[in-house]
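All protein chains of the complex are present and in place, except for one that has been dropped.
Chain naming follows the written order as A and B, and within any one chain the residues start at number 1.
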Amino acid sequence: MTQSYTTDPTDGDAEPILSTDDLTKKFGTLTAVDGVSLEIPADRITSIIGPNGAGKTTLFNLFTGKYEPTEGRIALRGDRIDGKEPHHLVERGLVRSFQINNFFADLTARENVRLATQAPYTGFRPRDFLAHHRDLDVATESANRILERVHLSNVADETASNLSYGQRRHLEIGISLAADPDLFLMDEPTAGMSPEETRETVELVEEIASDITLILIEHDMHIVMDISDQIVVMNEGMVLARGTPDQIRNDERVQRAYLGSE
Amino acid sequence: MIESLLRATLLGLQLGMTLALVAAGLTLIFGMMDVINFAHGALYMFGAYFGLLVGESLGSFWLALLLAPLIVGLIGAAIEILSLRPLYGRNPLYHILLTFGIAIMVQGIVVQIWGSQSRRIPAPDLLTGSVSFGPVTYPVYWLFVLVLSTVLIGTIWIAIERSDLGILMRASAHDTEMVDALGVDVKKVFTGVFVFGSVLAAVAGVLLGASRSVHPGMGFGVIIEAFVIVVIGGLGSFKGAIYAALLIGLVIAYGALIAPALTDLFIFTLMAAVLIVKPSGLFGATEAA
Partner (left out) sequence: MKSVMNLAADLKTAIGIGETTGPIGEQVLSSQGRLAALVVAGVLAVFAPVAQAFEPFWLNILTRMLVFALLALSLDFVFGYAGLLSFGHAAMFGAGGYAAALAIREVTTNALVVLPASMLVGVAVAAFIGWFSVRAKGIYFAMLTLAFAQMFYVIVFTDLPATVLDVETITGGDDGLFGIPLYEAIGIDFTSRLLYFYLTLVLVLVSFAVLVRVANSPFGRTMQGIRENEERMQFIGYDVQRYKLLAFSISGGFAGLAGGLYVPFQSVAQPGLLHWTISGELVVMLLLGGMGTLWGPMLGGALVIYLEERLAGFATWEIILGSVFVVVVIFAPRGLAGTLISIKNDPRNTITHVKQALRNYVEKVRG
């Protein structure tokens, strides 16, 4: 099978913030991501869709440095980032959130976010070892701003494990936001949510997208069609199609391979 | 030269196969139950001492080889039910700590009952003497140990590969819920696996108790070797444990030819090297996480 592009993706004037060239990841004999060449335009929402096992999450793990690619390259604003470790990528403004909540269940919401906002202010200087962590006011203030942004100020002092499902998902997003990213990869932000929670989360996602480039993995087709500027359809590790929601909706191959099967 | 090499090879294979008996139990217990069993060496030692007890009081090595593993199996059952069972679901660290405590206890008990001097299980008359293969003279008893442990390991291997038991074991290693779904009582499976591992360790204890010596430090000695084997082979992998046991057996035997004092250094260097290159061990199924 060859790479196939629907048409020129979205408005062509947007600089790509992230691009990949022939990106491939093999696990033993399984090729999870197979020769993917992509451009993610800045300041837009790009959604990655595809059936289970299509390679979406592996793609995320490659973008964020969890895995090293077997072949190919990844560039962030033109600089190669493949093989870089996650914390380097966070420093360059690339963050992710997780499909399954991945935070500190025994800490309060504020402490969870604070652990993240503290990161840029700590290093390996003497005072990082000898000052009291609570005296790091910048981190606390910044954590409070984040909590407000993800609508969790009212439950800031609750232990994370006591929050409602929707609130926990928002906390998950908040922790990632704390690193002050320009590019945010969200893994199924609305999975398992009630319609009410989903609506709130979509609003939150759109608010975040106002000044941050977003890449979403999302299963809910209504949301995808509604908020995306660009959609990338994956199947069996390859990009099946790429385009605006309208283009994707009308793409025959996509309908056959993916939408039709639902 | 060739002579000592051949001899070392036989010795290495024999040692490897007996160590495999210990390591097999250890790796199965980990694979099935997620328990790092520090008391496994203690069970091996109990095997040797009960072998000594039966061998000396009944005067039969064969009875010792039969009865000692049964006694140790019962002790294993008691340990699993009374101390491990209440800890399932807790941080696995506690299993290490608990079994370490049991190992200390057993060592104390052994010293208390049998004293701290070194002993030896009398080998049966049938197996005394040596045989010659060309230039190499080799004790009959050691040959017997090699053959018996190879047969045991081979049988278990085939059983695990072919039978329902094997399927069950592999299922539970991956997913206890799946075993539940198969309609099997996980608790009984756990007890069974632990007892099985204890019996194997005890057999190794009796076998080596008649060729190496029986002393209170043997439990802690063998557990480190067994851990190294299991870690090199990949925690939870049966196949890996067997290959790694043979590897370590040969390293010890050849190492003794080159620099006897440094065999431990060779072993630990080998283990560190394997882990650095492949953190999950040679046959480790999962990433080290």
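Keep this in mind: a residue touches a chain if its C-beta (ideal position, glycine included) is under 8 Å from a C-beta of that chain, and two chains touch if they have at least 3 such contacts.
This structure is a prediction, so every number in the text was calculated from the model and none was measured.
*Asks:* Touching the absent chain in the whole complex: find that residue among B:Y138, B:F220 or B:Y254.
*Replies:* Of all options in B:Y138, B:F220 or B:Y254, contact with the hidden chain holds for B:F220.
*Asks:* Touching the hidden chain in the complete assembly: which of A:Q118, A:Q167, A:T213 or A:Q230 does that?
*Replies:* A:Q118
*Asks:* I'm checking contacts with the chain that's been left out. Which of B:G59, B:G154 or B:P279 qualifies?
*Replies:* B:P279
*Asks:* If you put the missing chain back, which residues of chain B would it touch?
*Replies:* These residues of chain B touch the chain that is not shown: 36, 81-83, 85-88, 90-94, 96-98, 100-109, 111-112, 187, 220, 224, 227-228, 231, 235, 261-262, 264-265, 268-269, 271-272, 275-276, 279-280, 288-289.
*Asks:* Touching residues of chain A against the unshown chain: what are they?
*Replies:* 64, 85-87, 90-91, 95-96, 98, 102-107, 115-116, 118-122, 124, 127-134, 136, 175-176, 178-179
Assume only the chains that are shown with their structure count from here on.
*Asks:* Using mean C-alpha positions as chain centres, tell me how far chain A is from chain B in Å, no decimals.
*Replies:* 48
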